[in-house]
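Here the complex is missing one protein chain, while the rest keep their positions.
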Amino acid sequence: MRRGWRNAGTWAGAIIVGIAAFCAVFAPLLVPHDPFAQDLGKRLLVPFWMPGTDPNHLLGTDQLGRDYLARLIYGCRISMMIGVSVSLVSGVIGITLGVLGGFMGGRVDDVVLFAITTRLSLPVVLVALAVVGLLGSSMTLLMITLGLLLWERFAVVARSTTMQVRNLDFVAAAWCAGCSRFRILAGEVLPNIASHLVVVATLEIALAILLEAALSFLGLGVPPPLPSWGLMIAEAKDYMFFSPWVIVIPGVCLFVLVLGINLLGDGLRDMLGARSDT
Amino acid sequence: MTALLEIEKLEVTFGRTAAVRGASLAVAPGETHCLVGESGCGKSVTALSVMNLLVRNARRRAERLAFQGEDLLKLSDSGMARLRGNAMAMIFQEPMTSLNPAYTVGSQMTEVLRRHKRASQRAATDRAADLLARVGITAPGMRLGQFPHQLSGGLRQRVMIAMALMCDPQLLIADEPTTALDVTVQAQILRLLAGLQRDLGLGLLLITHDLGIVARVATRVSVMYAGEVVESAPTAELFANPRHPYTQGLLRCVPVPGKIRRDQPLGAIPGTVPRVGPDFEGCAFRERCDFADETCKHAIPRHHASTAHDFLCRLPA
Partner (left out) sequence: MIAIEVRNARKTFKAGKRTVVAVDDVSLSVPEGGVMGIVGESGCGKSTLARLVLGLLPADSGDIAIDGQRLADLDRKARARLIQPVFQDPFASLNPLARVRDIVAMPLVAQGRFGKADITKTVQEMLARVGLGKEMGGRLPSELSGGQRQRVAIARALVLRPRIVVCDEPTSALDVSVQAQILNLLAELRRDLGLTYLFISHNLAVVEHVASEVAVMYLGRLVEREPTETLFAAPEHPYTKALLASVLTPEPGLGVPDVGLGDTLPDPANIPPGCRFHPRCPIAEPRCATTTPPLKPRPNGGVECLLA
C-alpha cells in the first residue's frame, strides 16, 4: 500500500517534470502570443474560469496587457534553464571536489573538507544578493553565482559514496589490472556513484529554481521584461487584491514544479537505492 | 516416542518462487537433526516457517506442522509468541542481528525469563549468570553488564545460546550458528552445543551447509535440494550409503585432508541450484544429474533404503 503511494508520487513527479521540460524546450511553438507584446487596451483580463474572459487570452493578461499563458510558459523555460544550468555548474564543481577528496584521501581530502566547511558557512542568499547588487542583474550572472554557491551537497555525497566504492574489491581489481587512476575514477568509481548524484541533482534543480524566484522577487534576479515566475509574482503584488489570479497562477506553478521535482527525486532515490541493495 | 517437532509436506512460496516444496521431517526429543543443503535450497525458510517468522509476502502451507503434538498452523499469534523463546528457541548465523545493541547482555537475557516465566529480576539474573558460565563464559557477572558490541563473535554466539536456554526450551533451532566464526571458535561452539544437547536432552534442529559439521554432531540428517528433502537417514548410514545422486555428489565435493591426491580433481556437481516455481514437476536435480533420463521429468516416488532411510529418486537401487 505504501509502495503504491510512493509509486504514484514518483509518477506524478515525473509527469510534472516532463510537462515542464516540454514547455521549456518548445516554448516558442507553444505560446499563443508574444510574451513581450504589450496591449494597454487589454490590461488585467481575467482567466477562462471567470466571467468576462477573452477567449484569445486563456489565462488573461497582466498589468501591461501581456498574455499571461505565454509569459507563464516562458517563465517555465527560464526556471528550468536556471535549474539545469545551476545544477550543471555546481555539479561539475561539487563532484570534482568530492570525488577527488574521497578517492585520494589524505591532504587532498583535508582541503576538500575545508572547502565544504567554508562554503557551508556562507549565507547563500546574502552572497547572491551582494554579487548581483554589485555587478548588476543578468541571467548568466545569476546562473554562475548560484552555481558557484550550491555545490556543497554534490561534494558531500560524491565524497562519501566515492569512499565506499573505493574500498570495494572491483576497484582493487582494476588497480591490479594496471588501470591508471583516471581510468579507475572514470570507469569504475563514477558510474557506480552516478545514481546518488542524479538524486542530488534533482534536489539542486528545485533549490535553484526557488532561489531564482526569490531573488527575482527581490528585483535582483532575472531582469525585466523577462517573464520569470518570481518576477511575475513581484510585479503582480500591487494588483493582488483586485486581480488575485496574477499572483496565484505563477505561485501555484512554482509550487507544483518544485513539488514535482522533489517527488521525482524521492522516487529515484528509492528506486536506485533498492537496486544497490541487491 | 512421539516426535517433538513434526513437519509434513511443508510448502512455502514467495510469489512465483517456491522456497519449500513439500518438505517433511521430524525431530525427536534428545535428537540432533541436521538439515543440510546449499544456499537457496530452503533450509532457513523451513526453520523460519516453524517459528512463524516468515516475511509477510510468504505463503505457508503444510499437511501438518506440530510441536509437542500442538498444531502450529492453528495457533494464534499470541499463542506462537508464548512458544517462541520459551519452549522452542532459535539462534541465528549472525548474533548481532538478534541482539539489541542498545541493551546490556544481562537485561536482554533476564527479559526473556521475566516475560515468559514471570520470574523475579533477582532469580532471572542468577539464572542468566549460571547459563553464561554453563556456555563457557568466564566472569559471567562482568559480561552481564556489557553491551553486545563489546563482545567478540564467538562470545556473542555463546550469549545467544545462553539466552535461548533461559526458559528451558525443549527444541532449539540453530540456523548456521557457526558459519560466521573462525574454525577454532566453530569447533568450540559446536562442542558446546553438542554437550548441552546431550545434558539437557534438547531436540536440536541444526541447519548447516557444512557436511563436516553434519557428520560430527547429527544423529539424523535431511538433505534439502530446491525446496525438497531429497534424502533423510541416520547420520552413519547417510555417509556410508548415500542414495540420492545429489547427496553422493555433495560428499565427493568436500576436500578431506589425506583422502584425495592433490593432482586429482574434486568430484564437482556441474551447474548451479535452479530456481523453481510452485508447479514444477519432476526431479529438480535432473539438469545436474548424471543418471537423469525422461522419467525424471515426472513425479518421483520416495524410496526406502531401510526403515529410517528414505530418498527421492527414480533409481531405487
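Which chain is which? They are A and B, in the order written, and residues in each are numbered from 1.
Definition applied: a residue touches a chain if its C-beta (ideal position, glycine included) is under 8 Å from a C-beta of that chain, and two chains touch if they have at least 3 such contacts.
Since we're looking at a predicted model, the values are computed, not measured.
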Option touching the unshown chain, where B:T2, B:S39, B:Q121 or B:Q150 are the choices: B:S39
Listed residues B:L73, B:L266 or B:A308, member touching the removed chain: B:L266
Touch list for chain B against the chain that is not drawn: 38-39, 136-138, 152, 154-155, 158, 182-188, 190-191, 194, 209-218, 235-236, 239-240, 249-258, 260, 262-263, 265-270, 272-273
Footprint left on chain A by the chain that the document does not show: 168-170, 172-180, 183, 187-188, 191-192, 278
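Convention: only the chains that are shown with their structure count from here on.
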Distance from the mean Cα position of chain B to that of chain A, given in whole angstrom: 54
